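Every protein chain of the complex appears in place save one, which is left out.
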Amino acid sequence: MSSSNIRAAIVGSTGYGGVELIRLLQSHPKVTITSVISSSTAGTSIAEGFPHLTEIHTDLLDDLNVEAISAKADVVFLATPHGVSMKLAPQFLDAGMKVIDLSGDFRLESGDVYEKWYKHEPADAAYVERAVYGLSEIYGDQVAKTDFVANPGCFTTTSLLGLYPAVKAGWIDPDTIIIDAKSGVSGAGRGASLGTHYSEINENFKAYKINKHQHTPEIEQVLSEAAGRPVATTFTTHLVPMTRGIMATMYAKINGKRTDADFVELYRQFYEGRKFVRVRPEGKWPATKETYGTNYCDIGFSVDERTGRVTIISVTDNLVKGAAGQAIQNLNLLMNWDETLGLQFTPVYP
Amino acid sequence: MSSSNIRAAIVGSTGYGGVELIRLLQSHPKVTITSVISSSTAGTSIAEGFPHLTEIHTDLLDDLNVEAISAKADVVFLATPHGVSMKLAPQFLDAGMKVIDLSGDFRLESGDVYEKWYKHEPADAAYVERAVYGLSEIYGDQVAKTDFVANPGCFTTTSLLGLYPAVKAGWIDPDTIIIDAKSGVSGAGRGASLGTHYSEINENFKAYKINKHQHTPEIEQVLSEAAGRPVATTFTTHLVPMTRGIMATMYAKINGKRTDADFVELYRQFYEGRKFVRVRPEGKWPATKETYGTNYCDIGFSVDERTGRVTIISVTDNLVKGAAGQAIQNLNLLMNWDETLGLQFTPVYP
Amino acid sequence: MSSSNIRAAIVGSTGYGGVELIRLLQSHPKVTITSVISSSTAGTSIAEGFPHLTEIHTDLLDDLNVEAISAKADVVFLATPHGVSMKLAPQFLDAGMKVIDLSGDFRLESGDVYEKWYKHEPADAAYVERAVYGLSEIYGDQVAKTDFVANPGCFTTTSLLGLYPAVKAGWIDPDTIIIDAKSGVSGAGRGASLGTHYSEINENFKAYKINKHQHTPEIEQVLSEAAGRPVATTFTTHLVPMTRGIMATMYAKINGKRTDADFVELYRQFYEGRKFVRVRPEGKWPATKETYGTNYCDIGFSVDERTGRVTIISVTDNLVKGAAGQAIQNLNLLMNWDETLGLQFTPVYP
Partner (left out) sequence: MSSSNIRAAIVGSTGYGGVELIRLLQSHPKVTITSVISSSTAGTSIAEGFPHLTEIHTDLLDDLNVEAISAKADVVFLATPHGVSMKLAPQFLDAGMKVIDLSGDFRLESGDVYEKWYKHEPADAAYVERAVYGLSEIYGDQVAKTDFVANPGCFTTTSLLGLYPAVKAGWIDPDTIIIDAKSGVSGAGRGASLGTHYSEINENFKAYKINKHQHTPEIEQVLSEAAGRPVATTFTTHLVPMTRGIMATMYAKINGKRTDADFVELYRQFYEGRKFVRVRPEGKWPATKETYGTNYCDIGFSVDERTGRVTIISVTDNLVKGAAGQAIQNLNLLMNWDETLGLQFTPVYP
């Protein structure tokens, strides 16, 4: 790392998002991790709780002290739960730092909508307005001009990258969109609970928060922007007995006649030059493992003439493109670096 | 077992369906397995290939000889692939046996439709006409009068039990039905292939045969009967990294206003007295593991006022209610026994 | 069930052992479950916490009241943690009930040894002395004469059934025994913790409590009895990313020359007439799945001339032969019924 590297702090290092940031930033050529913050275990080595980091990250954990952190870091990643980020982000911004927040606190433009889905008071509206919604391939130009990014949710990223081009082009009817999403269990975080207890999840498949998931309004906000009018969607989430990976299987009525090849062409043009979206050829659909450990979002299509619908498959690694990876991609955009910097991993296979 | 037990033969004992028939019939109070047939390993003990059956099923495997089998058994279960069943079933029927076929060969009324989806010549039309489609809770009355059952597919059973009452009642618009199905890997059978190789499937989630699965016309045939007019559906299948279990997550537009409670009530009435369908209370959705190793089909609902759609969740164990269990349930119906005979297992949990 | 059935109560119904007792006893022809006790959720339906029991066990949960329970049940199964059982068992015994305790509280003859390994004061010595250690195939005769059974641990059962005949016969040197055991995660119980959190366990393999596991003295107590002198063993436990199943891979120096066939013969003679121990033929070793959901313990051998050691493989389903199943087997023995009553399940495969 060069002395001109920017210095990064990570808050929320005891969750999967925070630890994934460490994994990815360790090999970023222009970033140095100068502070990893954990209120509960400050002063100890992170390897005690995360032995895979033994001899890799050896600095002791810092306490949550905005002044001290702003003195040793230029950018802070908040891998904190919603409700917590809304308190921290303003403090770090006021201290002059760049902030990339991985929670849902600054993603929704409307405080009322936030309150309805999160059952929680919204963040200060002034900061919400200041935040740029960091869906990198769609709003990268805005990210490049900000110092405060609201990093999108994992389901949201996966679904929207698969839907946006078709909605924007008017090829599918937004009112018919159904998103059937499946996630690995790491998406539920590191907090132990019966719902994520091994014996309850293994060799089991279940749906949860049907029609109630808080990523719904985030998806609708972007789809509405694409459609130019309000859109409501049906969104279901399921838990897959695996650790990483999200698949969104999405359905919509096609406007007019389109083939698989048409969709492939539309999406390849839309995402031209964006290395992290890989549009699969006709008749091929990605599996989640094909993005394992990386920032890719892979997309495939199946047009059905019998029903006039298209099925769109979109997959990501929920902890990378769905969280820490896109956060770093946003840092790259914000710094006007190549967006792939430090993120050029090959998927772990098998 | 009493001397008045009926005698059963099982063909196709080297696949998962055949072996599951053995597991279930072992504890059936009115059935004795008198012949297990395996052309490739006749004369050997089944425990050589299936050591879990050590000291449980000890008779040697029989060769495939219709005359010999009809002399020692009253009913034959065909757990053979499509294409094979179409040749065997007529022979066993002609030899005077009752036949329960687990393949797709006699399920579709139209030979043309069969050929289109199976890419294979259809079975003899006379025998197709003779077969009763054995979706037990829907067509049990007809099963009770036949000697030849075409046992439904696993995806079909799971989907149809979840959709039929609502379509029949006119509560949902059949043209808007989307079925997003997920299956454990045992549904792909016991034949080794790269697609079912452990390292390829574990920690992975993938879609397959999108808009091309051969259970599609089977589902549409029954839905069309329920709706009273031709229905086309969108049907997607996914592979879950687990061995057993199917979930169908199904979406449709509701005709008029209905609540979760309305759906629960409609389905409870429809399935009254049918012990293998368990309709969950409002706000509860079944997970696949809750039916593990048993003949249950569990169903739950979520009505979304925002979109006017209902989401229906239906789960089964694909090898039991989706195959061997329903086959035995059909035998019970066909013999005019209590349909639960020999099938009263408690789900294996965890 | 007949009116002459015995009536059973289950305490600790919110753990995996308790719920497994319900699964198995549901199909026992001579037992009726008359009370399922859960202090924390008394008055509610068990299906709320365990939806797989929907419409199967419908009685409401009882409170923990010894007098009330003794009025409605003849035998009580204590599926309670160590420390709790030691308080409850005496009360139920004093109330005239038969007691089968699944905890470790009454297994060890020496209070000092208990205290050393459990880090906890031992149970009342009078009751410890009264308890019969219920390793059914070894101490079944004593079980038949008692009203109080200390049901063995899962690792203990699996290891001892694989070692006892060889030690008793003097074929192996007890001082050289090494037990390398591997367990599915259900053995750790239903309590949520980071150590059993899905994302921490899946696609991972780890050792725990090396040289410190509390089943060590239990194993040594029985091996010492078999050897006729004190024996100390090396015992290691590992966690396998699966739900059910235990394998003990065991090593020892052979006294003299013995072949695989010799061991097979020795063990078949030793376990003659005991249906739940299946000794595999030469060159075959059981996998855990071959006992899934059943009370079997399967055993295989490999003698190595090069090193003069034998490797013994023993497998069980930790929740059945390792807990609830053996508890019921002990009830059968204690009631002088056939020991297989209600336990004749075929392993769930695949």
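Which chain is which? They are A, B and C, in the order written, and residues in each are numbered from 1.
In the analysis below, contacts are C-beta pairs under 8 Å (C-beta built on N, C-alpha and C of every residue); 3 or more make two chains touch, one makes a residue touch a chain.
Values in this document were obtained by computation on a predicted structure and should not be read as measured data.
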| item | value |
| --- | --- |
| Full-complex contact with the absent chain, from C:40, C:58, C:193 or C:307 | C:307 |
| Touching the absent chain when the full complex is considered, from B:123, B:185, B:226 or B:287 | B:185 |
| Full-complex contact with the absent chain, from A:56, A:194 or A:261 | A:56 |
| Residue among C:178, C:192 or C:335 that touches the chain left out of view | C:178 |
| Hidden partner chain, residues of subunit A it touches | 16, 19-20, 22-23, 26-27, 50-56, 186, 190, 202-203, 243-244, 275, 278, 280, 284, 286-287, 289-293, 298, 344-350 |
| On subunit B, residues whose C-beta touches the chain left out of the figure | 16, 184-186, 190, 192-194, 196-203, 241-243 |
| Touch residues of subunit C, complete complex, unshown partner | 178, 180, 182, 184, 199-200, 202-208, 210-211, 232-234, 236, 238, 240-245, 247, 249, 251, 285, 287-289, 292, 302, 304, 306-307, 309, 311, 313, 315, 350 |
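Operating definition for what follows: only the chains that are shown with their structure count from here on.
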| item | value |
| --- | --- |
| Interface residue identity across copies subunit A, subunit C - same or different by half | same |
| Chain centre separation in whole Å, for subunit B relative to subunit A (CA means) | 39 |
| Interchain centroid distance [CA atoms averaged], subunit B/subunit C, Å | 36 |
| Junction residues of subunit C, two or more chains touched | 16, 186, 190, 202-203, 243 |
